[in-house]
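The structure's right below; bear with me while I get my questions together.
Heads up, one of the protein chains got dropped from this complex, but the rest are sitting where they should.
Letters A and B name the chains as they come in the text, with residue numbers starting at 1 for each one.
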Amino acid sequence: MCLAIPGTITKIEGTDADIDYGGVSKCASIRFAEDAKVGDIVLVHAGFVIQKLDRKDGEELQKLVDETMRSIR
Amino acid sequence: MEDCITLEHGSGGAKYRELVEKVFLPAYSNEYINPLNDSAILSGAGKIAMTTDSFVVRPLFFPGGDIGSLAVSGTVNDLAVSGAIPRYLSVGMIIEAGLKIETLQKITASIARTAKTAGVSIVTGDTKVIEKQEEESGIYINTAGVGIFDEGRIPPSQKIETGDRIIISGCMAAHGMAVMNEREHLGFQPPIQSDAAPLGELISAVLRNDANIVHAMRDPTRGGVAATLCEWAGADTDILIRDADLPVRPDVSAACRLLGLDPLYIANEGIILLAVSESSVYSVLKDLQSREDGKNSRVIGEVIQGSGNVAAETLLGSVRKIRMPRGELLPRIC
Partner (left out) sequence: MNYQTEDLAAGIRKLASEVGDVTIMEVCGTHTQNIRRFGIPSLLPGNIRLVSGPGCPVCVTSQEDIAAAVFAAGRENVIFVCFGDMMRVPCRAGSLEKLRQAGRDVRLATSPLDALKIAKENPRKEIVYFGIGFETTAPHTAALVEAAERTGTGNLSILNVHKTMPEAIRYLLRGENQISALLCPGHVASVTGSDAFSFVASELQRPAAVSGFEAFEILAAILKLLDMIRKKDPQCVNMYPQAVTREGNRQAQELMDKIFKPCDAVWRGIGCIPGSGLAFRECYAGYDAKKRFDIPHQETEEPEKCLCAKILKGEKNPEDCVFFGKECTPDNPVGPCMVSSEGSCAACYRYRP
């Protein structure tokens, strides 16, 4: 379950935020990410921000994969 | 004239006449409809194409169109994909009592405008009024369309052949998402625009060129591109498309991702699919891409020997099966 999509916060008004998904925007609640700021990339599920996303995107995962791949060789 | 349509407007008397003379005639005005005869007398001997369709979309107005413009472009496109030149349309309306006359005027104006763009005449019509079924009064439109064939133009066989390439003339899923956004108050900003448009001239640009061998053409409306491909795949053919080549506008793609929907299954009203011989791909694309309404045309797949399956090569290189869509496509959160 749990369809959640990344987007960028473009505006905040109280606990409501406008999130840009690349071409289209929709409102979401930041009730669970009250320290979120405009410009943050966030994960949105069913109309609520559930997590701020690590800007370094795939870097950490690549490191974890690298650890495992090295031990395989 | 009063504000709203009443049952009296549908009963054929003075009020009905007033509606025709004040709302419909001024908008449609042409030599066929102006006499207001029981039948329009039309010219055009030889083979003709005829189609009919009904339009019950709600909401009546959506970004990029309305039930009126949709009625015209939908009917025109059904004629055009059969290889005919759309010429004449009838417009039958069933109006729910309570509909504002102003709304009717807007829809009528939209019908007239779209007809003009498409080069067709509204030659006859009919209006009935019924009690309203829901809280908001609506309107249902039925059209019949007639088209003729240019000298020498052979209508496509509408049968795909092994070796054909599948071409799409533009981006997918815009209409379905536009209407869903509006109807379910999804709140996408800016509101997603429908792609609804008459495509007669786009299709003419392709069929006019003798170098183009078109085996099948369809406008992929309800059920999306997936439904058309599933209908095309025959007893001895399979269709293989590539996810990487499917064009979708960024806003539509984002909206689909957010709602857990696959653009392949969502309605279109402003694009066509063509199955063309391999030898004429380059020339068909050139003819399509030279036009504004065909600038995003591209090859999305091919027809191979098979048994009626449709599949898509994923971005990963694996293959997923495309099946006939079933039921209303609804957004999901899980």
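The working rule: a residue touches a chain if its C-beta (ideal position, glycine included) is under 8 Å from a C-beta of that chain, and two chains touch if they have at least 3 such contacts.
These figures come from a predicted structure and were not determined experimentally.
Screening B:1, B:211, B:244 or B:330 for touch with the missing chain picks out B:330. Where chain A meets the omitted chain, the residues involved are 1-4, 28-29, 31-34, 43, 45-48, 50-51, 53-54, 57-58, 60-62, 64-66, 68-69, 71-72. Of the residues in chain B, those that touch the hidden partner chain are 134, 184-186, 258-259, 314-316, 318-321, 323, 326-328, 330-334.
The criterion applied here is as follows: only the chains that are shown with their structure count from here on.
Note on chain placement: the centre of chain A and the centre of chain B lie 38 Å apart, centres being C-alpha means. Against chain B, in their complex, chain A makes its touches with residues 1-3, 5, 18, 21-27, 44-46. Remark: chain B residues 186-190, 192, 249-255, 257-258, 260, 332-334 touch chain A in the complex.
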